[in-house]
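Can you read through this structure? Questions will come right after.
All protein chains but one are shown at their positions in the complex.
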Amino acid sequence: MKEQRHIRLIINGETRSGQVEPRKLLVDFLREDLGLTGTHVGCEHGICGACTILVNGEAARSCLMLAVQADGAELRTVEGLAGKDGLHPLQNAFREHHGLQCGFCTPGMLMTAYDLLQANPTPTEEEIRAGLSAVLCRCTGYHGIVQAVQAAAERIQATK
Amino acid sequence: MKPPAFTYHDPTSLEEALELLRRYGEDAKVLAGGQSLMPLLNFRLSSPPVLIDLNRIAALAYIRQEDGQLRIGAMTRQRTIEFSALVRGRLPLLYEATTLIGHLPIRTRGTIGGSLSHADPAAEYPAVAVALEAELVLQNASSTRVLRAEEFFVTYLTTALAPDEIVVEVRFPLSVSTSGWAFAEFAQRHGDFALAGVAAVLDANGEQCRLARLAAAGVGPTPIRLRTIEHMLEQNGLTEQSIDAAAEKAAELVEPDQDLHASADYRCHLVRVLTRRALRQAAARSREKQQ
Partner (left out) sequence: MSELTPKLIGARVQRREDQRLLTGQGTYVDDHHPSGLLHAAFLRSSYAHARIAHLDVAPARALTGVVAVLTGTDLASLVKPVRAGSKTRDYKETSIPPLAVDKVRYVGEAVAVVVAESRYLAEDALEQISVDYDPLLVVADAEEARRSDTTLVHDEAGSNVLLSRQFAQGEVDTAIETAAVRVRERFRFHRHAAVCMENRGCVAEYQTGTGFLTLRSATQCPGLLRDVLADLLDLPEHCVRVVANDVGGGFGAKSSLYQEELTLCAVTRLLGRPVKWISDRREDHMTSTQAWDEVVEAELALRADGTIVGLRAEVTSDIGAYSIYPWTATVEPVQVISFLPGAYRVPHYRGRTQGVATCKAPTGPYRGVGRPITSFVMEGLMDRAARRLGKDPVELRLQNYIRPEDFPYKTPSGIVWDEASLIECMEKVRAALDYEETRRWQRQVQAEGRWIGIGFATYIELTGIGSAIPVSPGMPISTGTEAAFLRVDPSGTITATFSVAPQGQGHETALAQVVADALGVTFDAVRVVCGDTAVAPHGTGTYASRSAVLAGGAAILAGQALRDKALRIAGHLMETNPADLALQGGYVVVRDKPGRSMPFREVAKAAYGGLRRLPKDMEPGLEVTRFYDPYYGTASSATHVAVVEVDRETCAVKVLRYIVVEDCGRVINPLIVEGQVRGGVAQGIGAALYEEVVYDENGQLLTGSLMDYLVPTAAELLPIEVHHVETPSPSTVGGFRGMGEGGTIGAPAALANAVSDALSPLGIEINELPITPNRLFRLIREASKGKEKI
């Protein structure tokens, strides 16, 4: 039962590896073994969305994945959202529109919004609200978050 | 809430997986998308000695049109189904139901086989499988069998799967062309499990109804096929009155439980409301298609 597996994955563009028990949750591996504490644990039953990261380019809840399942995968967390030229338009928009207060849901919200805009680059307000219903925020009432995602969508489209 | 320890296997072929299941039987739990099983493991509501992870079996994920059926591999992600042009074109009810499952990040990992095997009667896929008269292909190390969806669901969270079997494929017949479809559900929050839901497909010609198939979710231990209403509609057509009568009848055909969020009465009421909504929308789509 004390089996350990060696895993290797690409995270935020960098190859990382580790030794894990099969039962270790991916979110715990990211936070403890890789020191990437930007991704947060909120509920461990897949509802709050704070743990959302990109797995092979698509948003998924890292509290509902085992680290061993990410062997060979390409992951992206909030630490990898900003580019060399600065913050991602989503990050800038969140700041401009006061889309965060305590910041705990923010990484999950950003990665979910990223995937939402990927799947639907010109969403309506209703579509944004439906897409963001995947992540719970207790502080903002989502007002600034929705405005931020709208603004970021426009900005991203404008630069295309 | 951390999972208990288990022996972990991640076979890369179906044969390997089935052999493991044969070996471990009831000691093993099968991990598909994980969106239902992982919470149970994290809460330690489930402590299987062995976990068989199917996620590395690439051969189980596909969407194919074959022999008058749309055949979907059990490990096909809900997200893949959602974005499949083939599904959207040939099985729009399945597409619509998929968009109602939880949230996109859940659909990234959740699978059709996993959802059906979990058999939550409030989920969308079981009701759609029953309404569309889908077949499920079950396999163990030595044999394969095919069950109709209605036979597959036994009661809450319980299917006809033997401990050494898994669902490998879901088959949706395309033989009957259906012009109208709708999935109507009601949940208190977007993405929650529905308090009740109704899946409907119609083959209609104006107000004439050649074929109707309906199934209700969340109002019994399994999805409930609403045959009585199907006959009513096929006899009386799709007039306002006929739809209303069907909706009234639907409320009588179900015996929902009461729980924290809804009384049995309220669920029956929702079935009436949702049947009417589903039928109206399906009928409207059918008319659109004819134009």
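Every chain is named by a letter (A and B) in the order it is written, and numbering of its residues begins at 1.
The working rule: contacts are C-beta pairs under 8 Å (C-beta built on N, C-alpha and C of every residue); 3 or more make two chains touch, one makes a residue touch a chain.
Nothing here was measured: the structure is a model prediction, and the numbers come from that model.
Enquirer: Touch as defined at the start, partner being the missing chain; which of A:I7, A:A50, A:M65 or A:A151 qualifies?
Expert: Of the candidates A:I7, A:A50, A:M65 or A:A151, A:A50 is in touch with the missing chain.
Enquirer: Return the single residue from A:Q19, A:T37 or A:T124 that touches the missing chain.
Expert: Within the whole complex, the residue contacting the unshown chain is A:T37.
Enquirer: Of B:A149, B:L270 or B:A283, which one is in contact with the hidden chain?
Expert: B:L270
Enquirer: Using the touch rule from the top, list residues of subunit A that touch the missing partner.
Expert: Looking at subunit A, the ones touching the missing chain are residues 21, 23-24, 31-32, 36-45, 47-48, 50, 77-79, 81-82, 87, 91, 94-96, 98, 100-107, 110, 128-130, 132-146.
Enquirer: Tell me where the left-out chain touches subunit B, residue by residue.
Expert: Answer for subunit B: residues 1-5, 43-44, 186, 188-193, 195, 260-263, 265-266, 269-270, 273, 277 touch the chain left out.
Everything below uses one rule, namely that only the chains that are shown with their structure count from here on.
Enquirer: Quick one: subunit A and subunit B, Cα centre-to-centre, how many Å?
Expert: Once rounded, the distance between the two centres reads 28 Å.
Enquirer: In the complex of these two chains, what residues of subunit B are touching subunit A?
Expert: Counting only subunit B, the residues touching subunit A are 1-8, 10, 34-35, 38-39, 41-43, 51, 53, 55, 79, 83, 102-106, 108-109, 189-191.
Enquirer: How about subunit A: which of its residues touch subunit B in the complex?
Expert: 1-3, 5, 21-23, 25, 28, 44-46, 49, 52, 55, 58-61, 63-66, 68-69, 112, 115-116, 119, 129-131, 133-134
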